[in-house]
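The other protein chains are all here in position, but one chain of the complex has been omitted.
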Amino acid sequence: MNLDFTPDELQFRDEARAFFAANVSEGLRARVRTGTRLEPAEYIQWQKTLAGHGWAAPTWPAEHGGTGWSPTQYYIFESESARADAPQQYHQGLELIGPIIFTYGTPEQREKYLPSIRSSDHWWAQGYSEPGAGSDLASLKTRAIRDGDHYVVTGQKIWTSYAQVATHMFCLVRTDTTVRKQAGISLLLIDMKSLGIRVRPILTLDERHHVNEVFLDEVRVPVADLLGEEGKGWSYGKVLLDRERGIACASGLRLGQYVRVVKDCARGVRVGRKSLLDTAIFRDKLAQIEIEMVALEYMGLRTLADAVAGLDSGPRASMLKIRWSELLQRITELWVEATGYDAANFALIGSNQGEPLSGNMPHPVMSYLHARVTTIYGGSNEIQRNVIARRSLGL
Amino acid sequence: MNLDFTPDELQFRDEARAFFAANVSEGLRARVRTGTRLEPAEYIQWQKTLAGHGWAAPTWPAEHGGTGWSPTQYYIFESESARADAPQQYHQGLELIGPIIFTYGTPEQREKYLPSIRSSDHWWAQGYSEPGAGSDLASLKTRAIRDGDHYVVTGQKIWTSYAQVATHMFCLVRTDTTVRKQAGISLLLIDMKSLGIRVRPILTLDERHHVNEVFLDEVRVPVADLLGEEGKGWSYGKVLLDRERGIACASGLRLGQYVRVVKDCARGVRVGRKSLLDTAIFRDKLAQIEIEMVALEYMGLRTLADAVAGLDSGPRASMLKIRWSELLQRITELWVEATGYDAANFALIGSNQGEPLSGNMPHPVMSYLHARVTTIYGGSNEIQRNVIARRSLGL
Amino acid sequence: MDFALTPEQHQLQNSVARFGREYGDFAAWRRMVAAGHAFDTGNWRHMAELGWLGIAIPERDGGLGGTPVDTMVVMEGIGCSLALEPFVSSCVLAPALLAGAPVAVRETLLPGIAAGEVFVTLAQAEPNGRFDLSHVETIAVPHGGGHVLTGIKSHVMDGATADWFVVPARTRGEMDDTDGITLFLVAADAAGLVRENMRGPDHRHNARLTLDGVAATALLGSLHDGLAVLERAVDAAIAARLAEAVGAMDALRDMTLDYLKTRQQFGVAIGSFQALQHRMVDISTACEEARSMTYQAVLSLSLPRLARRRAISAAKARVGQTGMFVGHQAVQLHGGIGTSDELAVSHYLKRLLMIDLSFGNADHHRALFTLAEDSLALEMAA
Partner (left out) sequence: MDFALTPEQHQLQNSVARFGREYGDFAAWRRMVAAGHAFDTGNWRHMAELGWLGIAIPERDGGLGGTPVDTMVVMEGIGCSLALEPFVSSCVLAPALLAGAPVAVRETLLPGIAAGEVFVTLAQAEPNGRFDLSHVETIAVPHGGGHVLTGIKSHVMDGATADWFVVPARTRGEMDDTDGITLFLVAADAAGLVRENMRGPDHRHNARLTLDGVAATALLGSLHDGLAVLERAVDAAIAARLAEAVGAMDALRDMTLDYLKTRQQFGVAIGSFQALQHRMVDISTACEEARSMTYQAVLSLSLPRLARRRAISAAKARVGQTGMFVGHQAVQLHGGIGTSDELAVSHYLKRLLMIDLSFGNADHHRALFTLAEDSLALEMAA
């Protein structure tokens, strides 16, 4: 049992550190430090920067154009990235469909889709949730009817992130309505330019547009874009859900960025003759969060080590998702608290409408509001607890 | 809407205050301030003091020998009692069976039992829980078979407080096994001197003996000691459970005693050059508890006002039980925390075994341990939440 | 001792509820907000006609001379319907701040406030003051028989639409001294006053003021001695604000309970899941706590200072916490749809967030509670 890196790993760490130092501009760094989601163009630019260095797909095997890194290298990469206030990569193509394509896809599908995911020339959206199928994905209703060489898809998806800019959507559809629930569900790769697709923006509570409703009205999808076997889409979907939680594990490393921002903020706030950061109560709450983050970090490291050793890490991925999202919410709550009355400044109005606000506003409030989503998406924390209780505790 | 007392009520408050000032000896006060349960002899003595003043049964109507007070007078009585560090009355006879006897009992039963409850010549124990029937009381198994003028009772009760000193036990028994669950349950008043009763002490986690197992082996109970109608015992039982929660409402007033004790304790503990009470973090935690106690107090007052007005207070009684027990646990946890390393001093050993410890030990730890029971007894907090969800929220 | 409303208050409550039904349409609210309005002027006129705007104004000044309980009844309705009208600032806080003002000022402002034609608010918070009422850096210096004011007031509730500001400024002493604070009346269009308008996440229109030698219209109350009036007025405003929180919390509770009963997942209503049931119970308990705390806060306004301060700070801290709990859990239990701007749920959360912040957050008020508690203990001992 040890936490030491090998000489090779240390060398890789230095390489990664140098890469981030050279490639994360002060502007991008500042942008990341606002704590809010990047714009698609920013994500794409960063992905191209990584691709230029051969680091487009840190979790993919080399044979599919990935870096072929060990889990430890991936951990080093992610922690150096977080340390440098570099952006996270946008994950839906890279983590949620890419691995399915290289695992279950045909050679043609791999060739057609994988390079564009790495280069971010394609932007993938996830078409899973439906108005009546949120936590209960297996009850989804979007129909795909075979018609010659095509499926004709009709239905409605919701909470589709960035559908407004996506070039493609991977989509769970029902190809057989005679069987129950999970059976009869297939996974289609759909070109967003197809006729019959309509995207309706949904404004979220942070007043931003990143999710959508997607209406599919007799959309014709070539049978060649069926992923894997008909009726087995559900099983691939479960792999996706598991990977999505894996992402949450890496996200844990990013919490440190928020803590740095909260500390900077609190340091600048005066309470009497002290800075807020030096008041006992505030600092104690922050310390509590930081300590819980250490626990999260080491739970993540143990999960990583299990991955290196090829072991099943049991329910720890779900636990990480729960703990990470709860901590993110508490950090952003503390951030809003630190800002004091400034939190009321969401936007200028009147003659200087649209101009930026002072003191990093409204980022703390936007981050706080956006963080409310993290205990809901990717399998709500209630669902995660159900899953742990059933699968791991046998209840 | 106002919180003012009438002139009569103010006069009563002065009377109560004077009574407690005159009748709570410094020794008794100190005993109450240890925060641990009194011994039966101490309860009995205090009950006799109250009885001597005509205040034996503050919640009973005058026609049954009670004070006939309004709910407001009862509130005044209880708050003055708490303020003076007077003991609470032992409630099982007074609150859990007395009211059933005067509501549903025969004139003979009233005459036989009520005066001795008030004078505390009888000590009543509650025979409800069984090893297989804790939260699920309706599944109790103790049988009572009619044999002439007697019931013959066989079975086992558990968690019976003070059965070792009780003169009587009110006991739920199954008189009909052909019907399901609640039906077929009757309430018997059992003389603890009856043949066939065996009491086995259960030591609880605070290392004290106040609960017991009670084994009943063909115990003959006169039919005259059936309370109310055969098979209706369950409905009286529900009244008891509701009253038990009502007691919790008054108990809320007692939390202030604990807070005073914790403050005294913390004032005497040094942290560097300060007292622990003056350190920001400790004081903040205490303030949080005190503030929640204010909320509890006013929820109690609203419940009281509803009682005065003859209104149903909905789920508030269950809410009070939940909040009171949670707060008591947090106060006693803070008390233990305040004591620091002294909390490890539970008892002297060796040559001076049995001698008292310094610094009020081991009362904080005993109180803390005993408080664990309060979220379990009288309908566990989980059951209370079920009840609120079903009855009040319609879930 | 009772918590019942008088028949008149019941009537007011019914009238508030009717008003909510008539004007409290969320789709209309969203359209209004999208159009950039600070609030609905039609609503405001109607409130004025119903006499509500004068409830906290003495009869001699053209108001109804109502009690804090009357104000509470109105504010619950406002909270319930997410109304953005500047009731607390103009109709609760301002009249209390003007309690000791010269008759001429009262005659000018108070009937106008009651009629809904004049808007007054408090400009207290300063950049380095956090939540402390006695932190006043803004300086007032005598000038031509009056005073001119210089300083920054960084967060002025409802400041974007106010005609007048009550501005605490320092007339003597050091930064955090309790002595030497004087209240001044400043016109929104006074020379030297720069106003930046900002909307909150809750869509309220607030402002930041920069005063550079601004001539005060009047001195309110007595020189150097403004803190006591300020503190009392803020306590009255807090009590009103908490009633708003109670209204918002109850609304969230009701819509969440309704959602649990109707939303189907896994073939059943999600309200059949015990973990969600227990959460819903905790939401309901939080609402009961907040209501109880608000009652005691409202009823404390007539008590001596320390008892009032203890009660108000206890309530402000706890209602803030329970409000955030209910807001967060309402969003969580609604799931995805709860995070949509199109549903009212998250707007209530944002309003509760701003209420938690207003007049100082829970940490601040726990500290004030402890101060009051210790002072009361000393008083008792003496």
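Just so it is clear, A, B and C label the chains in written order, and each chain counts residues from 1 on its own.
Assume contacts are C-beta pairs under 8 Å (C-beta built on N, C-alpha and C of every residue); 3 or more make two chains touch, one makes a residue touch a chain.
This structure is a prediction, so every number in the text was calculated from the model and none was measured.
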- Query: Which of these, B:A18, B:L205 or B:L311, touches the one chain of the complex that we don't see?
  - Reply: B:L205
- Contact with the hidden chain, among B:V269, B:I291 or B:V387, goes to B:V269
- Task: Would you indicate which residue among B:E108, B:D121, B:D136 or B:D217 is in contact with the undisplayed chain?
- Result: B:D136
- Message: From the list A:L187, A:I322 or A:A343, pick the residue that touches the absent chain.
- Response: A:I322
- Tell me where the left-out chain touches chain C, residue by residue. 273-275, 277-278
- Note on the structure: chain B positions in touch with the non-displayed chain are 129, 132, 134-136, 139, 158-159, 202-205, 207, 269-272, 276, 281-282, 329, 333, 336-337, 340-350, 352, 357, 362, 365, 368-369, 372-373, 375-377, 380, 382, 385
- Note on the structure: Omitted-chain footprint on chain A covers residues 1-5, 9, 72, 283-284, 287-288, 290-292, 294-296, 298-299, 301-302, 305, 308-309, 315-316, 319, 322-323, 382, 385-386, 388-389, 392-395
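Keep in mind that, in the parts below, only the chains that are shown with their structure count from here on.
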- Task: Tell me which chain's centre, taken as the mean of its C-alpha atoms, is farthest from chain C.
- Result: B
- Give, as an integer number of Å, the spacing between the C-alpha centres of chain B and chain A. 52
- Item | Centre distance in Å when chain B and chain C are each reduced to the mean of their C-alpha atoms | 42
- For chain C, jot down the residues that touch at least 2 other chains. 363, 366-367
- Query: Which residues of chain B are in contact with two or more other chains?
  - Reply: 284
